[in-house]
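Some chains have been omitted; the remaining ones sit where they do in the full complex.
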Amino acid sequence: MEQLNNLWLSSGVAQVQGGQLVMLLVGLGLLFLAIRKGFEPLLLVPIGFGTLLANIPGAGFELAPVFDAAGNLESPGGLLYYIYHAGIETGLFPLLIFMGVGAMTDFGPLLANPRTLLLGAAAQVGIFTTVLGAVTLGHFGIMDFSIRDAASIGIIGGADGPTAIFVTSKLSPELLGAVAVAAYSYMALVPIIQPPIMRALTTSAEREIKMEQLRPVGKLEKIVFPLTLLVLVAFLLPDAAPLLGMFCFGNLMRECGVVNRLSDTTQNALINVVTIFLGLGVGSKMSAEKFLNLETLGILGLGAVAFCIGTAAGVLMAKLMNRFSQQKINPLIGAAGVSAVPMAARVANKVGLEANPQNFLLMHAMGPNVAGVIGSAVAAGVMISLVSGM
Amino acid sequence: MQETLIDQGLNLMLYGMGTVFVFLTILVFATVLMSRIVTRFSDDDVDLPTPQSAAISLDTTIPENHRRAIEKAIALYRQR
């Protein structure tokens, strides 16, 4: 009978708490969004499943290992504990993802039209106005946000998952679940969030602007560019060096043409393995006490605002640049500056086609799109450095 | 002087956004400059050398498994 009682006590039904139950539903909801609605499934499937695993009562997925006095293992930790502490707390997984993303990125369109870097810069306005919104909520006691929390929330507006995870795991690890979910959800919602803003801020004539064809970009330019970027980062902004350094490394492996086997593995086996673990590790921070509170609502709300402002800023920057330049830019591609690669570029293309069925903006939008990745990595570096000193 | 949370946020916005714009503006100029230099120094793009060497057996451009996949694909196709 004792055993039966033990079995019952160790069963989930006896141990479950209301919060865990709700979090299990949240996990299933994320899986639904990822699988049925196609919301960034590569990350949201692991995050959603990690949420389920972390909230199984009594399963111990996020338990720490226990050692005896002599340092021998008494009971091993849970899988999610090891993943989180080895890969996310240390920042290794986001950096490896950045290496893989670098190996997948073609800087050709950006090199053909470097001015579009400014669109990528403008779209980061979304990050910093969101920071301001978060500190305002914090200042008036509406929500319990510190300056570190505000920076982590703002980075959602960077529309770049690994950057958001990197910043948040350093500044506000307890917000990691909410921030990552918000970042990936809004990246998936780009086709819904952006078009109305893009249409509202542009005239039909502006949307019809045809851009001249991009010049071909040589191999050598593509090889030298990541090195140029790295040198600039090294001298001007070493705080952004971890993210941008690994990004440039991946891109150099891709473009240099002599290490194709390394580049292939980086773009496939390596990034896939790390993506699975990154997602599970983020899921492990989706516990009831960290996710089921008013702050999460605030994060989701502020994240949506960040995306909208970033989109608007990109479009407006393009219109501003048209004031001063002969070669007109279709302002729709400014919206691609938020990054969310390659979704935002596709959205720009689609809205452009609505205005003029002959106007293909996709390649033009890829420039600001990848510029947005650089822009938010720069913003991440600045924020980590400034906030750590506050 | 004690900073309020809002002061900190304003500072972060000011210096952060400034850095982003300054850095990316410099990057625009650096990129343009780099492209000009590179385009001048290399007459053509074709002049990139084929790598002369590689470590032990690592020198196949097509990874071994792909090569095998290809060969099998062709063999299978022919059999049909």
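Order of writing sets the chain letters: A and B. Residues in each chain are counted from 1.
Throughout what follows, a contact is a pair of C-beta atoms (placed from the backbone, for glycine too) under 8 Å apart; a residue touches a chain by one contact, two chains touch by 3 or more.
Not measured: the values here are computed from a predicted model.
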item: Complete complex composition as a label formula, though a single copy of each is shown; value: A x3, B x3
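Going forward, only the chains that are shown with their structure count from here on.
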item: Interface residues, chain B side, partner chain A - complex; value: 3-6, 8-13, 15-17, 19-21, 23-28, 30-32, 34-35, 38-39, 42, 45, 48, 51, 58, 60-61, 63
item: For the chain A and chain B complex, residues of the former touching the latter; value: 110-111, 114-115, 117-118, 120-121, 124-125, 127-129, 131-132, 134-136, 138-139, 146-147, 150-151, 218-221, 224-225, 228-229, 232, 236-237, 257-258, 260-261, 264, 371, 374-375, 378-379, 382-383, 386-387, 390
